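What follows is part of the complex, with its chains left where they were.
For reference, chains read A and B in written order, and residue numbers begin at 1 within each chain.
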């Protein structure tokens, strides 16, 4: 997307399907699919590319697309017999057809059909490309708030939005895969709100919202090879059964790390493409070369703790679809869920004001975020699109009632989880630093328990600070093969340094892990647990 | 349902769809949807409520209902163009239509359509309400057996049956969620047998049996918030994709306890309604205020161990649908599965006689119940409707063969489970009482093992009594975070008292649990296991 193109799109109210001007002027009296769908023509000349050939027990159906929409053309020579066998998928054709209505859909009955000559084809492909590009092009809006991170990422936003629009225009399914927490759901939902109406408009049907779009959380905090194999397998099935194209996959609030690389490469082999919108850190950017667009504050010298993925995706949603609705409250909620007020209080203030205008107080946003967190642990990998809509305020009244019912209930669960954690927490002074240990497997009831271990440990960690005023504190939730860690600034901790330390002292532990300086987790072999805990203490003593 | 209405329904052979008399006599020559479906009319005046507006690529489709059935009316002004934009979902209309057959369904082509005037609308809504109420009204049958519990619950049965019929008449989907054991399956199946034929009749299609009905077991022994969120999410999806209504959920052999409350409240926020038919105890009735009907022997001063849920549901099934088939053997089977012969031998005798008339001996019923128990552990949350039909004798011959194959196999599994349990059971004399302990996690092979721990412990408990003649016995199956308990009457045990005892002595154990006096289970934090076992011994000593 070049900046010089921008001036063409002053008129942002143009319809998504309508190209600004007619291509291939050389060929006279050619109609656009879009125009045929709009009104009733009796007969028409069409030029298009064959996307699909379906042999029914009756006629042969050719689905063509000319950049403005898709249309089914029927050829009949005998029941179940292949009509026009010379015309195949991928061919560009011109056809003279009779326009009919069949079972509520507009269709064409082929009177004459021919492949384009080489020069016609060249012209046509150029023109279809232009139409699609033109329709994909956006008029970038102002951001909701002022922030240098947004300014630095603006060009990438334009590129991502254009690619997403182009995928819709080219009838590619879109899969949004997001982090399984409140910021991740916020990211996925704001994109969904922008994309779904465009898909419905493109295909002229509400059903298309289910056929060409899917949003689902990742279970791990990255896009796993497992996710990728499953997405690929499902997409290949849709290609085989419904002649779908391979999807554009948008990974939101995940996707920037080395751990996402294999999954992305795997999907690409089968024809999927990827866009990543993340704010998590990474050691080295191995993702950008593999994806259409990679958006992350760290890529422009900024810090991901200053801007959440839900914030980024809401702004991008407004680039994708200028008419997008019910998302302006999302950045504030997503931001609080990821504690952006600590890193970037100014941007939080601006977003909160916008949310408040929509009737969302800070307390309500926090409650909604709590409910999303809880529900995400119950629905796991399921999409539950309509239920998520309620959580995000569609309709507002149900959202309110649901949050009023569930937030107090979840707060009780959290309070109980905290009490359980405290009942078995051991403190130990290591130099100036207090180490607090909770043996998770021995303390909490196990599978399916809410709050999740990481959250329970966080609460125990915060509670000791506020109750006892301990400011130099590390809290460790110890499991059989992992430890989840929280530290105060004063403790001068670093998850990354700890990992390096253990790797050196005990290579057979096969330690790895990740997270931020003050919050993260490490994994190791189960028989090395005691050794790793010993090393953790040594590490803290030496800080 | 008022008693004064009863006299209208002497003629129980009336068809489900046919109202007894014509409403809105003021409006002349109005046809009922039902009448149009019955024969072939060329043109007709209809009055109805718009349930759904679907914009196809061709005509606009308005689905109307007038209390006697539903009909699709098509309006066409141009392909994909909204016809009669002034007519919206929820409006009441009168229409003059041409009746057509399209793809095997009767439809109407709109010649004229108008919203009703305010006064017409008022009349119509009153009349539709009357028609629906009239069709929902039942002529209560005699019970299969004589029992005071049934007599006391009779009015609630009438209310529940009427509500269920009304839901069917109003095209609401019905979800039956039942306990995951033989009594629970019996409850679910007898309701299914009554409801499915009415749904098929209402919609005039066999397909409707899948679109408007679902039966599935709960995994936990109550209707969990998880179940509720998933049911809600699926129902919201069906609302969005198929314009379904929100369901009526019948919770059977579960649902009366405080643990079901949040789930029911959650569903109600989204528009679901609930009926509970249970026989389990509860501390306080918090359910009645939240549901349409709450049926439980305890609500009328009786005891749930005197009547099983499968018995209750079979009797209610006969209220819902007087023509219900193949359920009269169910109460005996359900009753034996829940040991009702101990609490209420008279009623068991009567039900057994009825079952024997149908060719079901006590042994056969016990074998069927064994197979249901086993199959329920294999199919878990899946509905497997047709497989369950075979288990309940549709057809009888297959049921017989299946039980002959599987019952001996399952008895062998049980025998092996008993032998395993005995091999690691420790007895200890505590005062007059013998405490028998089996460490479940160390004794049985683990995940997926049949019999389930609770059943295995029960067998070990019974075996020691019969083998050694120990009459004052408590058997405890100890797991990492739970203990399952069985006691003889002579042991003077009480699960509830034990829970109170531990709560007092060791609040940090976070103990809770439930069940009956002599059979139940308790949960606690894993690191408190040894302390809880010590307290269990103290508790027994002190009895």
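As a working rule, a contact is a pair of C-beta atoms (placed from the backbone, for glycine too) under 8 Å apart; a residue touches a chain by one contact, two chains touch by 3 or more.
Computed from a predicted structure; not experimentally measured.
Because every chain is the same sequence, the assembly can be counted simply: 2 are drawn, and the full complex in the file has 3 copies.
Just so we're on the same page, only the chains that are shown with their structure count from here on.
Between subunit A and subunit B, the centres computed from C-alpha atoms are 39 Å apart.
By the touch rule above, subunit A contacts subunit B in their complex via residues 37, 39-40, 101, 103-106, 204-206, 210, 375, 378-379, 382, 384-387, 389-390, 398, 401-402, 405-406, 409, 416, 419-420, 423-424, 439, 441-446. Taken together, the subunit B residues at the contact with subunit A in this complex read 55-59, 78-80, 103, 225-226, 229-230, 232-233, 236-237, 239-241, 262, 265-266, 269-270, 480-481, 508, 510, 523, 525-527.
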